[in-house]
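Missing here is one protein chain; the remaining ones are kept as they sit in the complex.
Here the chain labels run A, B, C and D in written order, and each chain numbers its own residues starting at 1.
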Amino acid sequence: MPATAQDFSLSFIVKDMTNPYYWRMGEGAKRAAEELGIEMNFVSAATNGDIEGQIAVVETELVKSPDAIVLVPMNGTALIPKVMEANSLGIPVITADTRVDDGPGKVETFVGLDEEESFAGMAEWVVAQIGGAGEVAILEGFRGSSTAELRLNGMMRVFNSYPDVEVVASIAADWDQEKGLKAAEDILQAHPEVDAILGTNDLMAMGAVQAVQGAGMSDQIIVVGDDAIPSALASMRAGGGLNATIDGNTDQVGYEAVMAAYRFVTEGVELDEWIVVPSSILEPADVTDEYLAARGIELD
Amino acid sequence: MTMFEKIRTYPLTWIVVVALVLAFALTMASPYFLTSGNINNLLKQVSIVAILAAGQSMVIITGGIDLSVGSVLALSAVTIGWLIQADVHPLIATFCGLAMGTLCGFINGFIITRGRIAPFIVTLGMLGIARGMALVITGGVSYQILEPLFLTIGNSKFLGLPIPIYFVIVTYFVIHIVMHYRVFGQHIYAIGGEERVARLQGIKVDREKLKVYTISGFLAALAAVVMVGRLAATPPSVAQGIELQAIAAVIIGGISFTGGRGLVLTALVGALIMAMITNGLNILGISSFWQQVLIGVVIIAAVWLDNLKSAARQ
Amino acid sequence: MTMFEKIRTYPLTWIVVVALVLAFALTMASPYFLTSGNINNLLKQVSIVAILAAGQSMVIITGGIDLSVGSVLALSAVTIGWLIQADVHPLIATFCGLAMGTLCGFINGFIITRGRIAPFIVTLGMLGIARGMALVITGGVSYQILEPLFLTIGNSKFLGLPIPIYFVIVTYFVIHIVMHYRVFGQHIYAIGGEERVARLQGIKVDREKLKVYTISGFLAALAAVVMVGRLAATPPSVAQGIELQAIAAVIIGGISFTGGRGLVLTALVGALIMAMITNGLNILGISSFWQQVLIGVVIIAAVWLDNLKSAARQ
Amino acid sequence: MNQPVPLVEMRNISKHFGGLQALTDACLDLYPGEVVGVLGHNGAGKSTLMKILAGAQTASSGEILINGDVADIQDPNDARAYGIETIYQELALCGNLDAPSNLFMGRELHKWGFLRKREMRREAAEALSKLNIRIKSLETDVEMMSGGQRQSISISRAVHFDAKIIIMDEPTAALGMEESKKVVDLIQDLKEHGIGILWISHDIHDVYNFTDRIVIFHGGKNVMTARTKDFTQDEIVSMIISGTPVKKEAAV
Partner (left out) sequence: MNQPVPLVEMRNISKHFGGLQALTDACLDLYPGEVVGVLGHNGAGKSTLMKILAGAQTASSGEILINGDVADIQDPNDARAYGIETIYQELALCGNLDAPSNLFMGRELHKWGFLRKREMRREAAEALSKLNIRIKSLETDVEMMSGGQRQSISISRAVHFDAKIIIMDEPTAALGMEESKKVVDLIQDLKEHGIGILWISHDIHDVYNFTDRIVIFHGGKNVMTARTKDFTQDEIVSMIISGTPVKKEAAV
């Protein structure tokens, strides 16, 4: 094992770099790597959903024998064999943001927020906004991804516990803005009484914002998202658009994951089973200049 | 030929009947389908695929294929977004976006004709290249576009119809004229029928094909303008896989891959059928698991219905 | 023809040269490329697309296309996963998975031949249907498969080579024999050459096409077995868009969409080229933004290089 | 009457393509060992009638009798089952395949499904040599061959398998003199073996010398069916052009 930071190498594998969400995680990870002065490969498959692509990336990274791997698995089960392969090569694996399922793969720790709880919290927030009664609609992510499932479960748990809240539609828009827009337009047709639309990411939520604005119903319908991507923040700041989003502090996830990997390898400390990164609900009022400055985002 | 015979064998007739059957079924199934609000929705939703399908049908009539339209759309969109972000005048930005798409189409055509490489490969390559460039330009970030120009395109109406549908009407009007009333269109049908013969008869096959792919690129950029209007944003990941929808619209319309045949207007109806299926299933609130199954079934059924016309003709 | 002439005009020669050029370039670019570990990786990574490409090339030689292979793969995989979950013996589950894929292929072929519907539409429909069914069966859940049978397939070696590559070898051996030494293969080339003529000469065109699509479905299921081994899981969202890769492999190999021509073995080399590109770019640690651009460029370049052979022949 | 049963009898065959009437109540018969010339102007409907017999097209109305029994010919396989072989005017070759593959298309020689390529090559070479055609390499794809070479392959295919009825739609159109001569010899030879031949040709000279009977069509309708030698060449020509039968006492 390397004693010094100079020859410590780390592979940080995310789902999809094209998504600002993982981009931000990379920013945090790079910050940590710079602080530690270590070498880091930040890589991903070409598109989200391309499981084989991510497996190929992991295989390739393993060939380079890094000292540790941070993995954001695209699918909780399908990446287990690669975790096992890393285990057999003696390369420690840390997961971030998304877990791999329990099984034969050994993961040193999981760094991330609690998706289910975050979305339960968002659902509570929405219920409070609509006064405990009304119709809500959900734009789901990619069916079959564990993240989508956790988020949906968290929301449904809360909504089901309020007898006066009805989930009138739940449509998969595959994390995509245009599909989110179309689905929201259709929801508004079939359920003009809807009080809130919950996007399980900001891209879909921004699509819903467009649909709501197009229908001239911005005042009546709450739209919320997740991830706090720059365009979502811009929309909140401009007002009349997005009503809230979840800030998962993904940069902190990236940062913590790199730190944990470094500590584990160089100091040999046992890590906690779950390094929890808190999430928060951002409302327009929270998008202050200070917040943006801290995030390093410029909006005009 | 009698009038009836003429109508019966006109390529549009049957596919329009199929569309009407579908519309009728959806109207029966949901009270929301045939509301003016939803028709407006449908018109907006169909617009992007319809514009792409117009270009795609020209390409397919030459016997080619253009897989890159979704990526070219995205690249054009982010070009617009990036320039507006950099405080360029929105009209100039739009112009540059259109130029970008046109350039991509031109490059497709250039490589296909000069390199004698299969259109499938070249446009598949462009699919990766344009998408990658869109991501490189933006660093993966989606710009928000709050210019009134685009907000108008996305959300306003004119004479009671949403603006995007006017883009569609103009596109199909022009392409229809080009394909059926101009020498260029005549050449396209000849090339699609038998490229070797067209060449022997002195048609500048390469030049005409180059034009067709360029037009397809331009139309992808035009669709990007509508897309930017609709999303008020330019996510670089937009319109993934939309090429298959555009191609399906063309084929559902009855234009065949073998080339040389078909009416571009049928692609519009094909696009409408596709849009109705998704819209209808969303409205009916059908689980997205079953949606995919049903979309598949309805596409096949629509084409099968359309095929009955040839059975009737025999 | 001289020996040299024979080698020069053999369809495999040039594409293999292209592959070697690419391999050489990657070896120069990265010390990791030509390590035994990476070669093993490459062989594992190529296997699934290669198996699909074998079926796809048969389909394309008949003049058709099979867009459904990715979805059929997923449906076969979840069938296996679901049965194993329900404590069915893994061999029986595997058998059922293979049967499921074969059935999907059969349905494709049946609708194409009986309904006289374009393969593009039918298999696009099946793309939705099979994917939807995979989601319906599982409710979107990915099962974990820890059966030794599949772990062996996914992770073991035999004679120093990963197991999946043996699936590939057997597949290509059988398909090569079928295509070039059996009556059935001869009929496939005739159908692809001129379907009308094949029909006039008494070839049972519909029956032969039905077989081809069924085989493509079976091979998708076979690829699913390898996939389950590699993932030790059966996510219903697996293998999205893989059809384009399989088709690209076929076309890169030099088999043309017009049908009736080409050597199935070239599809294997085509798949290898595709896999090398991605693997190479991953190894070089190129950002996935630029990766898409480079994949596009290299695909076009590979085919362009391959085309030089015809230039040389002139 | 003690007439032999005709090999083929086509009765009142009509065919329309959409609004176009290509054949109207066309009739034709053919006896074993007989060569019947099918004559008519361009577009008279000769090929259409032959395609109907060959199963390549189906009639709009009318019936076909083979050996006196009503035959249901829906596709080329049905026709083959009745021993009907056809040389199509458009040749019906797969350009992407070589001569042996085309010759044996649909009837490949095989052992347990495995092609017997060598046998097919040998037999193809033999069959083609009978027509005196020079084909430099049997491995060349047919689309690279000259018009006459292609036509020879098509002829060889029709006569290679044991047919009872052979339809020849302008078989010598692209052939050289020598090669045409061979085909005419071949027709005589087949005739002697009791095979019935329907021969479409515009070469009135050959038709006059080598057919037993002629059938003349005009605009999709029968003009005349007669023994060839009952008329002079000029009379036949005039019937083809005018479409009205020449009155004769001897007419059948």
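One rule holds for everything that comes next: a residue touches a chain if its C-beta (ideal position, glycine included) is under 8 Å from a C-beta of that chain, and two chains touch if they have at least 3 such contacts.
The structure displayed is predicted, hence computed values, not measured ones.
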item: Residue in contact with the excluded chain [from D:M145, D:I195 or D:V223]; value: D:M145
item: Sites on chain D contacted by the missing partner chain, in the whole complex; value: 17, 19-20, 40-43, 47, 89-90, 133-137, 140, 144-149, 152, 170, 173-180, 202, 204, 219, 237, 240-241
item: Contact footprint on chain B, counting only the chain that is left out; value: 181-184, 186-187, 189-190, 192-194, 196-204, 260-261
item: Residue numbers in chain C that touch the chain omitted from display; value: 1-2, 5, 9, 313
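Assume only the chains that are shown with their structure count from here on.
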item: Intercentroid distance (Cα basis), chain D paired with chain B, Å; value: 49
item: Rounded Å distance between chain A and chain B, as computed from the means of their C-alpha atoms; value: 33
item: Chain A, residues touching no fewer than two other chains; value: 17-18, 47, 143
item: Residue list for chain C, restricted to those that touch at least two other chains; value: 135, 140, 241, 288-289, 291-292, 295
item: Touching chain combinations (by label order); value: A-B, A-C, B-C, B-D, C-D
